[in-house]
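Only one protein chain is missing; all other protein chains are in place.
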Amino acid sequence: MVIIVESGADEQIVEDLIGKVRSLGFKPHPIYGVEKTVIAVVGEKTQDKVEVLQTMPGVQQIIPILKPYKLVGREVKTESSVIEIADGLEIGGERFIVMAGPCAVESYDQFAEIAQYVKEAGGHVLRGGIFKPRTSPHEFQGLREEGVPIARAVKEETGLPFVTEVVDVRDIEMLHEVADIYQVGARNMQNFALLTELGKVDRPVMLKRAMSATVEDLLQAAEYVVVEGNDDVILCERGIRTFETATRNTLDISAVIALKRFSHLPVVVDPSHSSGHDWMVPSLCKAAVAAGADGLLVETHRRPQEAMVDGYQSLTPPVFEELMGELPAFCEAAGRVL
Amino acid sequence: MVIIVESGADEQIVEDLIGKVRSLGFKPHPIYGVEKTVIAVVGEKTQDKVEVLQTMPGVQQIIPILKPYKLVGREVKTESSVIEIADGLEIGGERFIVMAGPCAVESYDQFAEIAQYVKEAGGHVLRGGIFKPRTSPHEFQGLREEGVPIARAVKEETGLPFVTEVVDVRDIEMLHEVADIYQVGARNMQNFALLTELGKVDRPVMLKRAMSATVEDLLQAAEYVVVEGNDDVILCERGIRTFETATRNTLDISAVIALKRFSHLPVVVDPSHSSGHDWMVPSLCKAAVAAGADGLLVETHRRPQEAMVDGYQSLTPPVFEELMGELPAFCEAAGRVL
Amino acid sequence: MVIIVESGADEQIVEDLIGKVRSLGFKPHPIYGVEKTVIAVVGEKTQDKVEVLQTMPGVQQIIPILKPYKLVGREVKTESSVIEIADGLEIGGERFIVMAGPCAVESYDQFAEIAQYVKEAGGHVLRGGIFKPRTSPHEFQGLREEGVPIARAVKEETGLPFVTEVVDVRDIEMLHEVADIYQVGARNMQNFALLTELGKVDRPVMLKRAMSATVEDLLQAAEYVVVEGNDDVILCERGIRTFETATRNTLDISAVIALKRFSHLPVVVDPSHSSGHDWMVPSLCKAAVAAGADGLLVETHRRPQEAMVDGYQSLTPPVFEELMGELPAFCEAAGRVL
Partner (left out) sequence: MVIIVESGADEQIVEDLIGKVRSLGFKPHPIYGVEKTVIAVVGEKTQDKVEVLQTMPGVQQIIPILKPYKLVGREVKTESSVIEIADGLEIGGERFIVMAGPCAVESYDQFAEIAQYVKEAGGHVLRGGIFKPRTSPHEFQGLREEGVPIARAVKEETGLPFVTEVVDVRDIEMLHEVADIYQVGARNMQNFALLTELGKVDRPVMLKRAMSATVEDLLQAAEYVVVEGNDDVILCERGIRTFETATRNTLDISAVIALKRFSHLPVVVDPSHSSGHDWMVPSLCKAAVAAGADGLLVETHRRPQEAMVDGYQSLTPPVFEELMGELPAFCEAAGRVL
């Protein structure tokens, strides 16, 4: 780290700072500039002491030099991680993966029908919420326990793997029966109790970026899972909260590029939640491919007018099919296959 | 709700919309303007059908008229809620409440010493984290189970009630022994599993606003607790995430005023986490009193240089004591007593 | 517009509101709901009276129904505008336009050399700042007057049209000699004096979105130019200010899609200023094509290490050439030609 000393600080204050650094087991390198003095601090785990030093008299600012994550970073593992979702299906490699399905599993009929469409159009993974965290307690919260047998049946019929959200540590076990990928929603990205438990599970975890999380925050949240032993984390960019109201959230397409550069983990994009408009979704899907994402998480619904959740941002089967027909050209331009 | 019809929509589309509204059990009132047609929709629980109608052809936008929360709103209960924290200590009434203490309980000695200072300076409630959710898994996470007996001992010695954060539904019971107020941190504001469980507890809950939550989101999160039967929710403004980097977060002082107007629940301000700078805290405390807050949540630490968490934003005992000496004049100007 | 009446408002207040609406020359349509009363207001130019009505007792909120822009909107002109930049070169049609060059014109040698590279790699328009608005007065502000003859010479040599920024109404005339497109920078997007003068000029105007402007704000700023008689406005998305610090700004790729849907004007993307990192630029360029933009504004520099401004986000000639080699496949997938 580098300590910037306040402008007015006298010699004694600088001496004390240097002494403090030394007493913490680090090597201080003071540099006396024309207008400012800085102290470079060398040693292992200097990061842990940022807060302590920040309170010392004469400290204007402390600049950490090391990235605040390790295991998920490219500095530790340079090659990209390829994660197996199901037999013969991987994410993070050459294949571009499309996960599609309704926001919520509403009934066997609804889920089975749309699942068939997703499969026929070429989707790789089925999505569908059994538990739905909603902003208001007065809204539909998902089928919960009753959704599990429905999901199991539809998985068997289609042969597609299934990604679904877990919102409570007490549900991890129950969902293990059907979840090929555990999804952590944006609102729970920093629910560290949940992340820690998912770090002990033998399934991939898809971690959605919180609405106000920086790229660094997301990578640190992923670190919570990996540090417990589960390396298979898929990152998901789903839009951040900004002042713009033309969209539900602002899709941060640059974050896809940043995440791929700073981390070895696969990155998918959710254009449905980020935009909140069905008419925006196809163009955003193409932009995600072009930007270098490894996959998509798209909401589709047979009859959006009857959807219990998020119908207005869901693609109908014909629109989804058309999109799946257009994506290969973009994938090819990007050096991927669909 | 009011449905705004797209400009190009023909008569048939408007007819279909009107039919759909009627089929959902509501009364449609179409109004044909010079350039636009709108349909006002009258009936109970129209809110629940916003998403369904949003997907109909010809719908440009749907504007909900009712607030998305009920129980915590002033429309249902006009007088301000006064919540009993401990025998003879209430928040939301005339008395302005100061909750103070370290960010984390680190040891018996550390906590006992600062608690004594808080008490002597006139603080009403002791704060201190036993569980500390941290952005990185490599940082100190609190004393956890070992912190409980320490907190109990210090509570007994000082006689002050204690507010502490709960981060996992499985810890609610254990903390019941020491927590006079359960704190829900900003990162867990939309951890609905946790909110639902706290709705069944016989203790006040202090709900901190998430970094990207609107005033409406916060009130809807509070609704999750109240709907389960626990009316005693204290709201906490602790800064939102913006582009400004001079502060850790941007304290939204207007939110205090908005929350007091829209809701009957008490509102406290956390100037420590919002600013991230000890030198900013006293002025923000005074501004909070002036804006009409019901209390403060302030970090104090005996020796910030040795704090394991957030020392740089903690007040030392002399600064806290000075602040407590200055607050009465502001409280009086605001019609409160300290 | 629709007036939402406050919950507690009595009959007299509603009567007064209705009377006020009528006295302004509009037709009021009151609708009495189960919990709320709303008044739909019909007539021409109701928008102009929003502020007046907002102050009436009993008004909770007023919801404007009409978009706050007209001339630049698709409701007035449905087909996309195609703007002629120079003889035989149009933007907004099938051809995807690449504008490239250095952030600032620094000298004849620097500008002539990079211009040659831009031309050889297939760029359509040359960019280069003669006036550089900088956050600090202590930074390089551009060659100013001295840059004009340099730009003229290089334009003649390459035969490429030239886009350059104007920052002061008093410079419009001088720049007329060399500017094929007048650029309005993000900081001046709401400098209405400048926009009004540019509305009287016979050249296209490229209007960059301000860092905190919504899509609606940008379209209203464009309206300032068009209302004066200059229809040839090109919109430019260049990133908005958010909490994320991994990028200089957050490129709002969804805004491209929204602008193309709401307005008939061409839209270009500036990936250099939005990201602030040269390594991010090529991927963002591809994403812009895929999202449906009409062109790009890219910073290139022969020797970024010696650039006086923004070198770190400029592409070197080899990288730019490689990018120009990759774009055609994305353009083709998007139904465009480069």
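For clarity, chains are labelled A, B and C in written order, and residue numbers in each chain start from 1.
Quick note on the criterion: contacts are C-beta pairs under 8 Å (C-beta built on N, C-alpha and C of every residue); 3 or more make two chains touch, one makes a residue touch a chain.
These numbers were taken from a predicted model, which means no experiment stands behind them.
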Touch criterion as defined above, residue of C:P266, C:P304 or C:P317 at the omitted chain: C:P304
Options C:E223, C:D270 or C:D294, residue touching the unrepresented chain: C:E223
Hidden partner chain, touching residue among B:A104, B:L284 or B:L315: B:L284
Where the missing chain touches subunit B, by residue: 212, 214-216, 240, 242-247, 250-258, 261, 274-275, 279-280, 283-284, 286-292, 326, 329-330, 332-334
Absent-chain interface as seen on subunit C, which is shown: 20, 47-48, 51-52, 54-56, 68-70, 133-139, 141, 167-170, 187-188, 190-193, 196, 210-212, 217, 220-221, 223-224, 227, 240-241, 278, 304-312, 314
For subunit A, residues in touch with the removed chain: 2, 4, 7, 29, 31-36, 38, 40, 42-44, 63, 65-66, 75, 241-243, 245
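Just so we're on the same page, only the chains that are shown with their structure count from here on.
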Same or different contact residues where subunit B meets its copy subunit A, judged by the half mark: same
Nearest-to-centre chain - CA centroid comparison: A
Interchain centroid distance [CA atoms averaged], subunit A/subunit C, Å: 31
Inter-chain centre distance, subunit B versus subunit C - centres from mean C-alpha coordinates, in Å: 38
Subunit A residues counted as touching two or more neighbouring chains: 212, 240
